[in-house]
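These notes concern the structure reproduced below.
Selected chains only, in their assembly positions.
Chain IDs A and B follow the sequence of writing; residue 1 opens each chain.
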Amino acid sequence: MDRRTPLGVAVIGTGRMGTDHVRRIDRVVSGARVTAVVDLDAERAEAAAAGIDGCTAHTDAAAAMAAADVDAVLIASSGPAHEAALLTAFEHDLPVLCEKPLTPDAASALRVMEAELALGHRRVQVGFMRRYDSEYVKLKALLADGRLGRPLMLHNRHRNVAGPPFFTSAMLITDSVAHEVDATRWLLGHEISAVTVLRPRPSAAAPEGVSDPQFVVLETDGGALSDVEIFVNCGFGYQVQAEVVCERGTARIGDGHSLVTHTAGRWGGTITQDWTDRFAQAYDDEIQTWVDATRRGEVTGPSTWDGYAAAAVCEAGVRALREGGRVEVHMVEKPPLYR
Amino acid sequence: MDRRTPLGVAVIGTGRMGTDHVRRIDRVVSGARVTAVVDLDAERAEAAAAGIDGCTAHTDAAAAMAAADVDAVLIASSGPAHEAALLTAFEHDLPVLCEKPLTPDAASALRVMEAELALGHRRVQVGFMRRYDSEYVKLKALLADGRLGRPLMLHNRHRNVAGPPFFTSAMLITDSVAHEVDATRWLLGHEISAVTVLRPRPSAAAPEGVSDPQFVVLETDGGALSDVEIFVNCGFGYQVQAEVVCERGTARIGDGHSLVTHTAGRWGGTITQDWTDRFAQAYDDEIQTWVDATRRGEVTGPSTWDGYAAAAVCEAGVRALREGGRVEVHMVEKPPLYR
């Protein structure tokens, strides 16, 4: 498509995730705009569309997908609604980003797959977003380069402060461990061949009748083991950690430090080599903040006074460098504009 | 301005920093586009503008700023050229993001300040981007809430793998320590009142005649000390670290862990409480990657097969949970489309 035109995206579903994606496409992501939002609840759809120029609200996904300014679809409705939305998107041959799960069970997922196969080309990206997390990406790259040898075991921790009230024992598997299922397949490049679920006594914080935590062991067709501690009412924080054990070392992510390896008698990580790497986020946020403020007609951030003060101090510093000893800094009085 | 229209930005200077900002506005930042680039070297200006729809190339900053589609100016030329560009922007009353240093010395900075004061309103944001780094932001917030008491000392480390060939002893102050000068002023909310520069023997890796490393001590009008190790040929990595020592504890950033405090008998940091916090970067990158691929007419990322496989494994997992023991996973053969 024309690079001049941003991608027009229809977002299906305006719950917590859908609303967040609407904001993301509208405010964060470059090159796209939300042109339609869909929700069975017309009021929620209207609310989500409000304030976005050129965005229409719908209660019917098919109508939204038929609109001329819709180039792609993001499905963020509840799992059971995914199949119908995907098939409709296929009818319009639209590219789809579908939040996980693709569908709630294997049979319906198979139907979606068959419909895509009938189209003859890929249309769907499933929302397994761990594959885009910078730490998982580093871990994948480390495994791919083979330095640590073949992976033998993967230890996963997945903890939430508190589960939603409707969470059942089975949902610990289908909603939470589903992420580790994909991460295991993706990191190791194996398919999973068997599953065992162990249940320690439930935490006092688990709702009556819910087995929380659980300990899930996944066996892969490549002979590796992947174990998952899932604990949705751990109370203290949200943690997603993974430690892969290979023939010549281990690597761990999610532990505060970016990627820590243990190999050849040493533990540790890499040091950034460049400011473009260390401060990429700072530069991006600096410019985005400036753009946002400027569009609102405001000027924020470090001022001319700050620039002047730095120049005055650096001048004194250069004198101190050249002459030795302590050099005092003298500045004009601060104008009220900069207070 | 109209929220429908992206902010049109003229970028002055297409060196390493200017080029990176052009890319950032074109590809990363939301709500802005590069409408003009300026470089004394016409060929470089053309090269920077190439491939950006509606972006013109100029050798004269004033001409660029006069263009109708220029709403704001980003100055990334060399320091000595900043004053003229700023004054021109003031003539057009355009908002400016000016890379640091504002100008190379206090006298010229004062002239810029007087010109802005004559305008009667702020127009300039100086590019002290550390104020936008998430770790510095957290440190600032911690100091602001007063929990650790008043700050007494700030220890800074600033290390580069290797300095550029033209770097002089004075540039360690004006180009590098300039960042710590601003960070000290901003974090502590003090002005700097005196500077001392100490010179250990130079590293073998320092060019002939260059004092590298240096140890700079800044005294503030609030009675705090801020010391800076600047070492531009440290050889091993790029590191920017800060440790603030307050009356009731310390806090440190830049050390791999996000923000580590020491207070009341304990060291440590906070745990994210939510996936929107832990995985914000992953979600942003996931959607940006999808938008970019879709605009190129490609489908990448986790496929329908991955969605199906996850569904099949989770189904087996739920059976394992309910029935106990080990449950095998059975899937259809993988279609060639997903290989």
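Observations on the model:
Note that in this section contacts are C-beta pairs under 8 Å (C-beta built on N, C-alpha and C of every residue); 3 or more make two chains touch, one makes a residue touch a chain.
Predicted model, so just to flag it, every value in this text is computed and none were measured.
The complex is a homo-oligomer: every protein chain shares one sequence, and counting across the whole structure file gives 4 copies, of which 2 are shown.
In the analysis below, only the chains that are shown with their structure count from here on.
For this pair, chain A with chain B, the centres built from the Cα atoms lie 21 Å apart.
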